[in-house]
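Missing here is one protein chain; the remaining ones are kept as they sit in the complex.
By written order: A, B and C. Residues from 1 in each chain.
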Amino acid sequence: MKNTINHTTHIITHTLKPITTDALSIETLSLLKTNGSLYPEAVCPTIDQKTAVKIYHTMQFIRLLDDRMQACQRQGRISFYMQCLGEEAAVTGSAAGLHQQDMIFAQYREQAALHYRGFTLQQFMNQLFSNQLDLGKGRQMPVHYGSADLNYMTISSPLATQIPQASGYAYGQRLRKDPYCTLCYFGEGAASEGDFHAGLNMAAVHQAPVIFFCRNNGYAISTPTYEQFIGDGIASRGIGYGIDTLRVDGNDVLAVYAATQYARNHAMTQHKPFLIEAINYRSAAHSTSDDPIGYRTKEEEKKFSTNNAFYRYETFLIQKNWIDLKEEIERTEQIKQDILTDVKRAEKIEKPIIDQMIEDVYDKPTTQLFNQLDDLKKHIQHYPELYSHVH
Amino acid sequence: MKNTINHTTHIITHTLKPITTDALSIETLSLLKTNGSLYPEAVCPTIDQKTAVKIYHTMQFIRLLDDRMQACQRQGRISFYMQCLGEEAAVTGSAAGLHQQDMIFAQYREQAALHYRGFTLQQFMNQLFSNQLDLGKGRQMPVHYGSADLNYMTISSPLATQIPQASGYAYGQRLRKDPYCTLCYFGEGAASEGDFHAGLNMAAVHQAPVIFFCRNNGYAISTPTYEQFIGDGIASRGIGYGIDTLRVDGNDVLAVYAATQYARNHAMTQHKPFLIEAINYRSAAHSTSDDPIGYRTKEEEKKFSTNNAFYRYETFLIQKNWIDLKEEIERTEQIKQDILTDVKRAEKIEKPIIDQMIEDVYDKPTTQLFNQLDDLKKHIQHYPELYSHVH
Amino acid sequence: MNMLNALNNALDLAMSKHPHMCILGEDVGFFGGVFRITKDLQKKYGEDRVFNTPLTEQGIIGFANGLAATGIPVIAEIQFADYMFPAFDQLVNETAKYRYRTGGEFNVGALTVRSPYGGGIAGGLYHSQSPEAYYAHTPGLKIVIPRDPYQAKGLLLSAISDPNPVLFFEPKKLYRTSKSDVLDTYYSLPLGVADIIQTGTDITIVAWGAQVEVIQKAAKMALEQDNISIELIDLRSILPWDIQTVTDSVKKTGRLIINHEAPITNGFGSEIAATVQLECFLSLEAPIMRVCGLDIPFPFCHEKEYLPDHLKTYEMIKRSMRY
Partner (left out) sequence: MNMLNALNNALDLAMSKHPHMCILGEDVGFFGGVFRITKDLQKKYGEDRVFNTPLTEQGIIGFANGLAATGIPVIAEIQFADYMFPAFDQLVNETAKYRYRTGGEFNVGALTVRSPYGGGIAGGLYHSQSPEAYYAHTPGLKIVIPRDPYQAKGLLLSAISDPNPVLFFEPKKLYRTSKSDVLDTYYSLPLGVADIIQTGTDITIVAWGAQVEVIQKAAKMALEQDNISIELIDLRSILPWDIQTVTDSVKKTGRLIINHEAPITNGFGSEIAATVQLECFLSLEAPIMRVCGLDIPFPFCHEKEYLPDHLKTYEMIKRSMRY
């Protein structure tokens, strides 16, 4: 009974006039022009060369990785892949705006954030090929990465479930007085789930230091945004939760970086969540199981993909003299080479041993699970050539 | 492929400035002063004497019913009850703003709307006493009313589930070109559920003619609004869904009536949902299982309960010369009498026959259900005195 | 005709029969669904009757419940059965109990929920689950699972016209691979009735959906290699299930094996076993055996080892016969 309800604070009117969508005008923050220079009024976030180049190299790497692994899937070497194309800037810029110890809950298309944190080519490959060295023990489909060391929660396919979890995780950080916060990525499609509503409201009420980062990339598989919602994007929802909100041009890595730094500061100093909506376009297919020809036009794809974040930022760095294009071309070739080599390495490594099937269901396998494993192993011994090897 | 996504329509800014709660100012509509006269600027909704008095009589009846049935529960004659006190105006005013054929999905505290539609004292009693004449066949706890004839969906205890259902129902009305819409009541607590989010967004996207009517009565059992959300009430969420929204003084029956008429017109002519938030105070306990002494002060209760909607409206009607107070006092006595009489009638009626236990699980009982019923009946025949009579 | 076409054809026939019938779900509109079951239906029946919803399963089923309550037939597609759980409350507390709790004043019998289920497509934890048992504990729901295109069409048409809500699980690994002769015209197959797909005298095996071809393969092995005569039953309906057909068979053969993909513990096999041991106690020559998934989440890299395949079934047949 610390308080009474605040029912009397409302302003009274005697004229019936509804609140309509135009009551709120949400602009999109952009700092970098498409030609790589800053807008005159724009304030460049403080960023050192090392960070700036790391961001660039992350985007570079992910573009190459995506391209190669997409091809690998087409060759039947892995079963599934999802590209980040069109969203590299939003994901990398936001990851760069965090502290390395901040927690990240991602959806699935944020491999750039993970690489920024230090997930190696080998680690990507081990997961993609579900081999013995995969941190996830080969149990999930490709692209379901995660790493406790890198404070990156393992991806879970059910959409939006990570949103209230991120709120709870951040609450724990505040409770323990950790100097860290949590960032939670999700798509504009996932934002339709009930878990989105629960996660944002609870974070606001419980003052969890979490940054909600919505990648509004225009599509949820085949469903365009105008069939997903009719409000003004996802940003317009922040106000309903009492969460301060920014919309950014997701192709402007500096704007995303600045917004995330701002949000992080807000979360840490005020113990409050923050919502960022990055406007992007999913330039590639939803996944290797998808073909956008069935639901959108080539013209549309062209229109939105030309506004290329990578080259916009590259030009900025060249103008700053922070990168040398010749070196970068060599670097690109080297990465391509490394990927090819590592594909071969990773696909040769055996899959996890069969005993791992029953591990991690509980902290220790139950008697029943041991019995089930025994039965399975005995069975496989009858047909050793038909199953994978039992170690 | 009727369209392309509308990603380019956003206005660009180069200055980082978040949207904060003060970006939206939502006022509360009030027409009737506490002294029963209209505010000078207020436009009185067109209302004829018959309707105005019907509204008054509905509120009057419900206040008496609630009072009596609360007492009946205390006497152990029924197991459970929930009062509407403090919200009679909001519920009656909104019901009156609808067409009789419009569908109502309610939460549980809206008995006034049902009575406005024509649910009789006898029907209330039959449900409350779970007797054979209950339309719901005695299967649900008291106050879970419903009537197909009166277009009032039977109450369901799980909160907020009715919200997406109302959207779907309204969608069906539009599809069939019915000249009717749907109104959906829910509490500000229920608005935290994922189903709220889903229901509002889907109604907006699919253009369902549904009026979402939130009774913000300050509490969800013991949880005050400031622990339920930190945004500006429920009204502030409308904009995030692109749903036009009004906040009304829920103690002002005329304001609620006007708002509902406006919303209905909007829903029917524009095929769009509408959101109304009525500001009220749950003057009584949550239910007969609850005692607010454990979580709120008497001062607070007094503060919010003095603003009595019923007498405010009564004064208005007296000023209009539409009611005669002496007659109303007699009417009140008569209703009290009727209720007492009907309690006695209803509690004497037997409970539903045991065969009805297995009805309505499916359209017809399955073989297995018939077998289970047979077994049960045989069993009861061994102990006839210990169970209810088998007919 | 493959199963995709058979299902699409069934939906097309139903849509042309019921003037307001709707199909809704994620990506079911213009695109025709991620498995293309609703291909071309939006073009044919319009955007008001076949439409993409926002990405919210609880919303889809909630909305569909309300729409069905108006009496309009509704098909709600859940993209993968693994993603039905956000709608569990709407299905179990609402759909299933609608008619009962309203005393018959209202019902959502016009609702059919379709969803691809099961393994076999390298889907890992969340594109492989077989959740039928989660719903089988819920009076008020009907649950139907077809084994091939012919069954799929006839059972789906029955599910749509049945006056009760039906969960219709489609074995996604059969979508393209399973083929059968399918009439172009409207026909229906009964709900709640199992199908004896092969008679036999030594042992009864019950399965449903994609596992039916698994038990067929095992039965063939057992016949050829061990001369065991097997009665094969496709249960088809999980709820209500056809106790009579199964118990009649077991009374004849004296032995029963149940095969399902879901984890063994509290899978629907447990209900079958519990009921049959009661009804056929004096006829049983061996305990009822279950060949099922392990009690673990569905593992991507060990899918083959996880699945209750024909070899495991074959070994169990021998074990039962040896008992």
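Methods note: contacts are C-beta pairs under 8 Å (C-beta built on N, C-alpha and C of every residue); 3 or more make two chains touch, one makes a residue touch a chain.
These numbers were taken from a predicted model, which means no experiment stands behind them.
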Inset, instruction - Tell me the shown chains the invisible chain touches, ordered by label. - result: A, B, C
Legend entry - Hidden-chain contact residue, picked from the options B:192, B:245 or B:283: B:192
Legend entry - Sole residue of A:45, A:146, A:238 or A:292 that reaches the chain not shown, by the stated touch rule: A:146
Legend entry - Contact with the hidden chain (one of A:7, A:109 or A:197): A:197
Inset, instruction - For the chain that's not shown, point to the residue among A:4, A:34, A:51 or A:154 touching it. - result: A:154
Legend entry - Touching residues (missing chain, whole complex) on chain B: 79-80, 130, 137-141, 144, 156-159, 189-190, 192-195, 220-223, 227-229, 289-290, 294-295, 351-352, 354, 357-358, 361, 366, 368-369, 372-373, 376, 379-380, 382-383, 386-388
Legend entry - Interface with the unshown chain - residue positions in chain A: 1-2, 105, 134-137, 139-140, 144, 146-148, 153-154, 156, 158, 161, 163-173, 175-176, 194-195, 197-199, 201-202, 205-206, 359-363, 366-368
Legend entry - Residue ranges of chain C at the interface with the undisplayed chain: 58, 82, 85-86, 88-89, 92-93, 96-97, 100-101, 125-126, 133-134, 136-137, 139-140, 239, 262-263, 265-271, 273-275, 277-279, 281, 284, 286-290, 295-297, 299, 323
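FYI, only the chains that are shown with their structure count from here on.
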Legend entry - Most distant chain from chain C, judged by the mean position of its C-alpha atoms: B
Legend entry - Averaged-CA centre spacing for the pair chain B and chain A, given as whole angstrom: 42
Inset, instruction - Take the average of all CA coordinates in chain A, do the same for chain C, and state the distance between these two points in whole angstrom. - result: 35
Inset, instruction - Quick one: which residues in chain B touch 2 or more of the other chains? - result: 1, 194-195, 197-198, 201, 205
Legend entry - Overlap residues in chain C, where contacts from two or more other chains coincide: 30, 51, 54, 56, 58-59, 86
